[in-house]
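Quick one: the structure is below, questions incoming.
All protein chains but one are shown in place.
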Amino acid sequence: MPDSDRPATPASRRSFIRHGAVAAVALPAVVSTLGCRDTKASATPVTAAKPAAPPPPTQRQKADQMDAMHEKGVKAFPAKTEGKGNQLLEPRMERGVKVYDLTAEEIQWEVEPGRKVKAWAYNGQVPGPQIRVREGDRIRVNLTNNLPESTAIHFHGLELPNDQDGVPFITQPPVKPGEPYTYEFTVPNAGSHMYHSHHNAATQVGLGLLGAFIVDPKRPRPAHKADLDYVMVLNDGSHGYTLNGKGFPATEPIVCPQGQTVRIRFMNEGMMIHPMHLHGMHMTVIAKDGWDQPMPWKCDTLNIAPGERWDVLVRATNPGTWAFHCHILPHAESEHGMFGMVTALVVQPAAV
Amino acid sequence: MPDSDRPATPASRRSFIRHGAVAAVALPAVVSTLGCRDTKASATPVTAAKPAAPPPPTQRQKADQMDAMHEKGVKAFPAKTEGKGNQLLEPRMERGVKVYDLTAEEIQWEVEPGRKVKAWAYNGQVPGPQIRVREGDRIRVNLTNNLPESTAIHFHGLELPNDQDGVPFITQPPVKPGEPYTYEFTVPNAGSHMYHSHHNAATQVGLGLLGAFIVDPKRPRPAHKADLDYVMVLNDGSHGYTLNGKGFPATEPIVCPQGQTVRIRFMNEGMMIHPMHLHGMHMTVIAKDGWDQPMPWKCDTLNIAPGERWDVLVRATNPGTWAFHCHILPHAESEHGMFGMVTALVVQPAAV
Partner (left out) sequence: MPDSDRPATPASRRSFIRHGAVAAVALPAVVSTLGCRDTKASATPVTAAKPAAPPPPTQRQKADQMDAMHEKGVKAFPAKTEGKGNQLLEPRMERGVKVYDLTAEEIQWEVEPGRKVKAWAYNGQVPGPQIRVREGDRIRVNLTNNLPESTAIHFHGLELPNDQDGVPFITQPPVKPGEPYTYEFTVPNAGSHMYHSHHNAATQVGLGLLGAFIVDPKRPRPAHKADLDYVMVLNDGSHGYTLNGKGFPATEPIVCPQGQTVRIRFMNEGMMIHPMHLHGMHMTVIAKDGWDQPMPWKCDTLNIAPGERWDVLVRATNPGTWAFHCHILPHAESEHGMFGMVTALVVQPAAV
């Protein structure tokens, strides 16, 4: 795989904090003094001999309390959680065929620190493992259904022979609980595609049965050359607002040295639009649903509708830690601070 | 009308089943054994002398029951219902003027087999009859209002003289119950347009007062030549999620011989976006709101917002029955199977 196609190295917390420090600011020492105040306790008076009620918080104290919650979220980013989705799945080769094994099963998935939800996942990941092949590859996908209901896989965006399309009762029988099913095909069109359940799909995809299916072209376009390649799957099902299966502060920052180019592949597996807004730099839109746009165009807020994939290039020219979030604000921030569909693009300054 | 402009022949059930058979698969004989189980009855024990309670359904039986519901829907497609919307309305000629008579009235409309709803319709159809004219035609529309409230027709997308624009109290008085009103104009700009109520419109359009208004250009673009021309009106008002006034399985498949080209004209008359996803082939987007896009572009999921019209070409290269649906999954599938905004593109294989 050429360098330009390698998936973005996930940023360790250490590297994030080190490089993100470019944006560090002197903060008032609010948290240390307020961190130990239990606002709930102080609001619940003890029933016995009434002591003098504590004075109500001043406006400034209330503002400080709110800010402390906001700061706590930012400082926790990127927060550690159990499980990581969208990991590259290496195939095994069988007589020239790339073979991928996918097991669908119920798991517990940690969306944010301490918040675990029921998920239906491929190979224990939400999103499922990333499948990455090349145009013309012969591939086989062995699905094992360990879910309590039937399922099937639709390869969303791939122009497959009809009997590999994954729609129960139209192109195949449903895959019953406990049973296996095999898909096999020659990979047709290049681009950023997806795989997901197409049976009881409003429920099954919402619970996590989805993943990225990237097809590298036989002849890559030089103009699309990127140093990092990042997949961002958006979802808004029963797990809340997530990027690659996690909500802020457990989302993953994209870390990129100044001067390099990142290719971001947005994929919406949810039920709502999500206009993703990048601070500090613009995005150059190069492809829609895996098809090159006739001419690239620029924006800083890209509206991604359910089922759509959009590929953009970002030239990381502007050093710093840049907020990157859905601009439907209630998907990104509450009175308690940022949450959900928020991450950051961290542009590491070039050495001086 | 040249062949390339003729509206798509609606597929009879017979032809659908014959040609759709390309995708037929061997299905386990689930329905015949499970069809007679009344799950409700078995859940309601008889109060008299208690017989041995039937064993609770196994996981597999529950999956089979769900699958049977899903299969039933697919097998019923395209289901017969009373009434068909969007039928081409032939004008009568009066001294060189094409005259169209539209009567708005309350009817009962069958959205899916057995589900009848109150509708407000033009000429008893939802969507109203399709008006199809040519750039430069002189036309007259005689509206008769048999509704219990006033109404008016706005020709959405047509650049008409102001007094023909159909907005009560701005360009005309409202058309009172029982009264007639006449619009007359020379058809200006070509493209995929619409006509609908512009009075108490959130209610009236939601109830069905809408239709397609197609204007063929004087000089058609050779690159836009198509073998079939299909109008797909999306709605999400009081009738639920519908394509051309019907919900799956009563929606109409688009049937096209392999190798031919279909032009699809999407029109959103609802209140929500609907990203329409075609399986198996891509769409080439050629026009927006009746205006040619400067360069065509490709996608498999096209986001259509309220009031928008998008024209696409699909080269029917891939034989089979292909799901074609809104990718907001709760608009297309529930635990009981597919419903609402789902249809199919049936590509009939070329003779061998």
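In this document, chain identifiers A and B correspond to the written order of the chains, with residue numbering beginning at 1 in each.
We adopt the following convention: a contact is a pair of C-beta atoms (placed from the backbone, for glycine too) under 8 Å apart; a residue touches a chain by one contact, two chains touch by 3 or more.
These numbers come from a predicted model, not from an experiment.
**Q** Any idea which of A:87, A:103 or A:318 touches the chain not displayed?
**A** Of the candidates A:87, A:103 or A:318, A:318 is in touch with the missing chain.
**Q** Given the full complex, what residues of chain A touch the hidden partner chain?
**A** 22-23, 25-28, 59-60, 62-64, 66-67, 70-71, 74-75, 273, 275, 277, 279-282, 295-301, 303, 318-323, 327-330, 332-335, 344
**Q** Applying the definition given at the start, please give the residues of chain B touching the unseen chain.
**A** Output for chain B: 148-150, 154, 156-157, 159-163, 165, 167-174, 176-178, 189, 198-203, 205-206, 271-273, 288-291, 293-295, 303, 305-309.
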